[in-house]
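For this depiction, one protein chain was excluded, whereas all remaining protein chains were kept in their positions.
Each chain carries a letter (A and B) given by its place in the written order, and its residues are counted from 1.
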Amino acid sequence: MALRKNFLFILRRPPHGGIHAQESLDMILTAAAFEQPVRLLFLDDGVFQLKRNQKPAAIGLKHIAPIFEALELYDVEELWVEEESLRERGLAAEGLILPVRLIRRHNVAEFVGGQDIVVSC
Amino acid sequence: MKFAIQINGSPYQGEGSDTAYQFIKAALRKGHEIVRVFFYHDGVYNGLAYAMPPDDERPVVRRWSELAGHHGIDLVICISAAQRRGLLSAEEAARIGKHDNDLAEGFRIAGLGLWIEACLQADRFLVFGG
Partner (left out) sequence: MPVLHLVSRSPRESQALACCLARAGASDAVLLSENGVYAALTTSEGDAPIRAALRQLGIYALKPDLEARGIASEELLEGVREIDYEGFVDLAVHYPLSHSWV
């Protein structure tokens, strides 16, 4: 059994409208707690998970931004965001809750192909 | 090859759990090994013991129990996702002072650590449903 594999979590859904985002974070934190190298890739509506100024309490939901902020404590530092996904949604890296690494769409295939486990979130 | 399978959808939410079931059966026919099937998000409903579809419909829960019984497949329902949705094993219910046993035969409830372990043990990992 491999002791460590490179996990890539691909997040494509917006933060609310279901529990996927929150439960995906549970998986991410578990992988990190098991000392696996973890990377996150935000594509499509997934980039909305990182948008600033969210107030989920307005619809009675928990804030997940603090969980993203805590990722650093688990040595999860590589949050990759696709530039085109941001631009298509009128967002910019400066408007996100955390520093992220930007990746261009035409580089995504090679980036994904370099991982050991891809988790579709 | 060794496969780890994750199922994110409930039996009637899309077709993911059906496709996963057929994939697993095909993999077994071809001599591959299923390390674990991990049920997450609404996928936990695949382990709901009291599902009673009509006789002329596919037995969406029982067929998993049969798969576990015949092939020794490890069917794991994620404990946090199950608790969120009110699916309790007898042990979990007793632990919190309730009378309940929703878990179908052949399933067990456990944490995400088993999901990680399956990913590390397997050669291939696929996600279905959701």
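Note that in this section a residue touches a chain if its C-beta (ideal position, glycine included) is under 8 Å from a C-beta of that chain, and two chains touch if they have at least 3 such contacts.
As the structure is a prediction and not an experimental result, all values here were calculated from the model.
The chain not shown here is in contact, across the full complex, with A, B. Residue A:Leu43 is the one among A:Ile28, A:Leu43 or A:Leu96 that touches the chain missing from this view. Of the listed residues A:Arg12, A:Lys51 or A:Arg89, the one in contact with the hidden chain in the full complex is A:Arg12. Taking the whole complex into account, chain A touches the unshown chain at residues 10, 12, 43-44, 105, 108-110, 112-115, 117-118, 120. Mapped onto chain B, the footprint of the missing chain covers residues 1, 3, 14-16, 19, 22-23, 25-27, 29-30, 32, 124-128, 130.
Everything below uses one rule, namely that only the chains that are shown with their structure count from here on.
Residues of chain B that touch chain A in their complex: 6, 40-41, 80-81, 84, 111-113, 115-117, 119-121, 125, 127, 130. Taken together, the chain A residues at the contact with chain B in this complex read 1-5, 7, 19-20, 23, 26-27, 30-31, 34, 36, 117-120.
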